[in-house]
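I have a structure I would like to understand better, so I am pasting it below and will then ask my questions one at a time.
Left out: one protein chain. Kept in place: all the others.
Letters A and B mark the chains in the order given here, with residues in each chain numbered from 1 onward.
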Amino acid sequence: MTGATPVVAGISAIEASLFVFVVLTALATAFARDVLAAVIIFGAYSLGMAALYTFYRAPDVALTEAAVSAGVTTVLLLLTLAKTTRIDHEAAFESVNYPAAGAVGLLFAGLAVTMVDVPAVGSPDAPVWGNPDVSQWYLAETYAQTGVENTVMAVLAAFRGFDTFGEAVVVFAAGIAALIVLRREVFA
Amino acid sequence: MSDASGGEASDPADEPARASAGRLDAETRQGPPYTESQVIMSTVKVVAPFAFTYGLFVTFHGGGSPGGGFQGGAIAAAVVFMIAFAFGIESTRQWLANTVVVALAVGGTLVFAGLGLVPVARGGAFLQYDLLPIPFLDPVKYGMEAVEIVGIAPIVSGVLVGLFFVLARGFNGEGSGSPIGERGYLDSEGDEESTDGEAGETGGAGGADETGEVDRDGGSAGRSATDGGSR
Partner (left out) sequence: MSVVDAPLAAGYAVEDFLLVVAAGFVVLAIGMLYRAVKGPTMQDRVLAVNVLGTNTVVILAILGAALGEPTFLDIALVYALLNFLMAIAISKFTVERGGVL
């Protein structure tokens, strides 16, 4: 990015508007009274998150968000809703549960305290740059060591391959767990 | 429920019949039955091949662009969802047999584990790609691609499609998927399984169907519960 990008207090216009969008959708999802409306707004939330990930140059994460949220999560939630009963609501929004809101507020405050120590996006003081022996090594050596250009995939499949094996087995176990919980032997 | 039953509510004369019918397949179910949408079917016919090809591209091209097995598998599973929504879940279930779904998930896991264990057998570490016996090609690069394409992508797509079918069938023992209890697995309470499922079903629907004093919402709630049972 050039230095001339319009920036107010370190946040550009696109970041600020995406933040507003994501926070609004998250709040609307939490407070929507009707579950179907919450599912639909949650789909909108993932759209904003994918754009935010893209802006921070994490295209692999954005692609995962896009594929999983637009393609999978909404459909599975809708299928689950189709198998449940519905309570009709007059109000569009849930009334606030104050103990729960207080707990969430405390958690938010606790997390906000740590924000002071988080380096700004792109800051040269960030550990990513301050520790070049680790992160920069992967960027420099990925192609020479593995023959692929996508560093994220190289880290997932080669440098941290055993972790990825664990993740794949977790996905497999999730399918089996669904069969056990629903007391079935076959998927189809 | 104004949104969901908007088409039916336009015919108030049949309202009591609908409330007492309660089931989609009942004779007295009012209004014309919902037929498959021509628009959705023909659009899906056009879109699905492209989406599936794109899922394969994301999987196979994960080494050079964003993506990889997980994302590609999710997109491929989304194509199956698309087809199921257009042509009906039951016919998709028959088209994509349980064997295929299970073979994808189990096969992917076994391939991943096998690719990890072959180097161990040859005296190396788990997933040490340069010991893979791949002739003529760079074993590291193509070992990683094999893990992504033959390992992760089938696991993700198989499990997601399986979850889709399992959730579409719902929780109870009717239908072709035999409940575990009937075969005696996981089953300390013996043959109570079948009554178990029915108890859960009438628990949701019975209040609406039997007392007879249902309002519209009670009727639709009972209908969706019993419908879940019959599918």
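Just so it is clear, a residue touches a chain if its C-beta (ideal position, glycine included) is under 8 Å from a C-beta of that chain, and two chains touch if they have at least 3 such contacts.
These numbers come from a predicted model, not from an experiment.
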Out of all the chains shown, which come into contact with the hidden one? A, B
From the list B:78, B:96 or B:111, pick the residue that touches the absent chain. B:78
Hidden partner chain, touching residue among A:24, A:128, A:155 or A:182: A:24
Considering the whole complex rather than only what is displayed, give the residues of chain A touching the chain that is not shown. 1-2, 4-6, 12-14, 16-18, 20-21, 24-25, 28, 32, 36-37, 39-41, 43-44, 47-48, 50-51, 54-55, 57, 59, 62-63, 66-67, 70-71, 74-75, 78-79, 81-83, 86, 92
Give me the chain B residues in contact with the hidden chain, please. 1-8, 24, 34, 37, 40, 43-44, 47, 50-51, 54, 58, 65-67, 71, 75, 78, 81-82, 85-86, 89, 168, 220, 223-224, 227
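FYI, only the chains that are shown with their structure count from here on.
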Once you find the CA centre of chain A and the CA centre of chain B, what distance in Å lies between them? 23
Report the residues of chain B in contact with chain A in the complex, numbered from low to high. 1, 58, 62-68, 70-71, 74-75, 77-78, 81, 85, 93, 96-98, 100-102, 105-106, 108-109, 112-113, 116, 126-127, 129, 138, 140-141, 144-145, 147-148, 151-152, 155-156, 158-171, 173, 177-181, 183, 185-186, 193, 204, 217, 220-222, 224-225, 228
The answer for chain A against chain B in the complex is residues 59-60, 62-64, 67-68, 70-72, 75-76, 79-80, 82-88, 145-150, 152-154, 156-158, 161-162, 164-165, 168-169, 171-172, 174-175, 178-180, 182-188
